[in-house]
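Have a look at the structure below, then the notes.
Note that one protein chain of the assembly has been removed; the remaining protein chains are unaltered in position.
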Amino acid sequence: MTSLAMARRRATAARVWGQFRRSRQGMIGLGVLAVFALVALAAPLLADVRDLNPVFARAEGNAQWASPFDHPPLGTDYIRRSVWAQFVWGSRVSLFVGLAATVLTVLIGSVIGIVAGYLGGRSDGALMRVTEWFLVIPFLPLAIVLASVLGRSVWIIIFVIGITSWPSTARLVRAQVLTVKQRLFVDRARSLGAKGSHIVAHHVLPNVSGLILANATLAVPISILTETTLSFLGLGDPSSASWGKTLEEAFVNGAMVRNAWWYFIPAGFGILVVVLAFTLIGRTLEEIANPRLSRAR
Amino acid sequence: MHPGVTPLVEVDDVHVHFGRSRAVDGASLRMFAGEVLALVGESGSGKTTLIRAIQGLQRTTAGAIRLEGRPMNATTRRAVQTLFSDPAVQMVFQDPTGALNPRQTIYEIVAEGLRIGRHGKDEREKVAEALSRAGLRPPERFLTMYPHEISGGQRQRVVIAGAMVMEPRLLLADEPVASLDASIRGEILALMRRLVDETGLAILVVTHDLGLAWNIADRVAVMYLGRIVETGPTEAILSDPKHPYTRALLSVVPETREMEQQILIGEIPDSARIPGGCRFHPRCPLLQSGTLPPEVAARCPTDDPGPVAGDLAAGAACWAVPPG
Partner (left out) sequence: MSEPLLSVRDLHITYATHDGSRVPAVRGVSFEIDAGGSMGLAGESGCGKSTLANSLLRLLPVGTEVTGEVVLGGKNVLSLNPGGLRAVRWTSGAIVFQGALHALNPVQAVGRQIAEPMLVHDTASSEQAARRRTVELLGRVGLPGARADSYPHELSGGQRQRVLIAMALACDPLLLIADEPTTALDLMVQAQVLALLDELKQERNLTLLFITHDLSVLTYACQRLAIMYAGRIVEEGPSWEVFGEAAHPYTRGLAAAFPTIGDLSSRMAPAGLAGDPPTPGNLPQGCPFNPRCPLAQDGCRDAEPELRIAGPERRAACILV
């Protein structure tokens, strides 16, 4: 890329950021996300990981079901572990799984969508049949089967979410590629001698990337919620903390009955707020992308 | 006009069929360096399909297209791919806004052809020169702009610059000014004419606008339902057309008032249902006038006059027009 092009790209990025900054919903979403990202990254500084170990917790002399007034900041659970530690360390898993699963989804979905959309014909047909096959796989039975065969782990969850979510991304991307393929500037590129790889790289991708980004940003909260669901149903990694797991344990061990609100509210709140943050960011990106593209003379 | 000189472009009895629809049904043309040929016709005549076949964006079903003697047309998809890399033929599109990728800068758009063909040396100079030649001065002002920041006329100049940077021998222009404001058409047409005079380029302009042909074309070829029905020098064709279809077209152009209007009935038939005999005969005012000698009138519905050879000599595919 020439220096001119780089300068122009920087200017465009600056402009997009400027527009993003002006959007209240976008900034709120970004702010919230930044806070949680910091919490996740700074987990070792915020909470002792040993507090997740029930043996350690007992040794520390923690009470069971202690309220936040007795054991700040968020009390303890049924086996004396600090809820705050679970919240902080759980954020890591939830965010990591959400992002990693989304990366897998978007990667597989985009590649297949672009290839199918651009090639058309029989290749497109074959790929679409494969996509449909994966589309109908229900994620829960798959997770149960894999977990029972391979044992429960975070990677299983990431894999399950990725494998079952990529089809919808693929279809969306393919539809957009079909539209872009018809545009006159693709004809122009072909008449200049461009081969398929050039057209995909220079014309299809740039006009599809906005859609992929917006789709990805909205796929992250879905992945987080799916992870929560799987953990809540007991398919999560038993050794690591996650918000879904916290909710499961709270539910199973009667936190609702005991009115131990400090046990389940933080995790639930965390999920809600992170999902909302991603949704706000995704919406703002979509709004920015659309008027820019339609601002033609 | 050009005796003994090899034609730059030869279109020989080209057919482009889509199933039963015969969009181009035996069209033949010749073009020489340094001239502008206007391919005139209405929608449904096959002119856009033909020009796309010459560019290589469309497979031909039969016939040959040659550029400086080299075969240019493709009957298979793979052959089409190898043709594209020939920079000698470039295209200017009807919709300059659609022809430019909104996410590319003007520089990238004009340089694209060079980058694809890896003619990378002096890329920046070549791009600046092409923009300048196309009337966008100073070129530096435009390099980092995006298509939506310039006007429609300027966008078309960018398309032309992008084509000229490849140093083509032949430029195919599909209605190059139809979607531009009338007052700025003259400049774009003057630019095209200037490029021909300065570089020896040949331009094949597809248009429905006879006024445009009058403005810049050396020769005119009239297309009807997949065939060229008349061809010849512009002055001859537009002042004294021989083929009844050309006569009718010329008579309804608002800018010509000397002729009595001959408004044809109905529209161009579907290319999947081409009339037998002379394909124009159901709408031919000459045939309907009853003034033709009976032996000629009898041939029209049954005998196909065949495609015009597309020579330099004026030719019209009509039984009522004596050959030569």
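So that you can tell them apart, the chains are marked A and B in the order they are listed, and the count of residues begins at 1 in each.
Assume a residue touches a chain if its C-beta (ideal position, glycine included) is under 8 Å from a C-beta of that chain, and two chains touch if they have at least 3 such contacts.
As the structure is a prediction and not an experimental result, all values here were calculated from the model.
Peer 1: Tell me the shown chains the invisible chain touches, ordered by label.
Peer 2: B
Peer 1: Which of these touches the unseen chain: B:264, B:297 or B:317?
Peer 2: Only one listed residue reaches the unshown chain, and that is B:264.
Peer 1: Quick one: say which of B:19, B:254 or B:322 touches the chain that got left out.
Peer 2: Once the missing chain is taken into account, the touching residue is B:254.
Peer 1: Which of B:34, B:117, B:153 or B:301 sits in contact with the chain that's absent?
Peer 2: B:153
Peer 1: Which of B:23, B:72, B:89 or B:210 touches the chain that is not shown?
Peer 2: Only one listed residue reaches the unshown chain, and that is B:210.
Peer 1: List the chain B residues touching the unshown chain?
Peer 2: Interface with the chain not displayed, on the chain B side: 42-43, 151-154, 181-187, 189-190, 193, 208, 210-212, 214-216, 234-235, 238-239, 248-250, 252-256, 258, 261, 263-264, 267-268.
Rule of thumb we're sticking to: only the chains that are shown with their structure count from here on.
Peer 1: Would you kindly tell me how far, in whole Å, the mean C-alpha position of chain B lies from that of chain A?
Peer 2: 53
Peer 1: In their complex, what parts of chain A are in touch with chain B?
Peer 2: Going through chain A, the ones touching chain B are 2, 4-5, 7-8, 183-185, 187-195, 198, 202-203, 206-207, 293, 295-297.
Peer 1: Which positions of chain B touch chain A when the two form their complex?
Peer 2: Per the touch definition, chain B meets chain A at residues 55-57, 81, 84-87, 90-91, 93, 95, 97-105, 107-108, 112-113, 116-117, 124, 143-144, 147-148, 151-152, 159, 162, 166.
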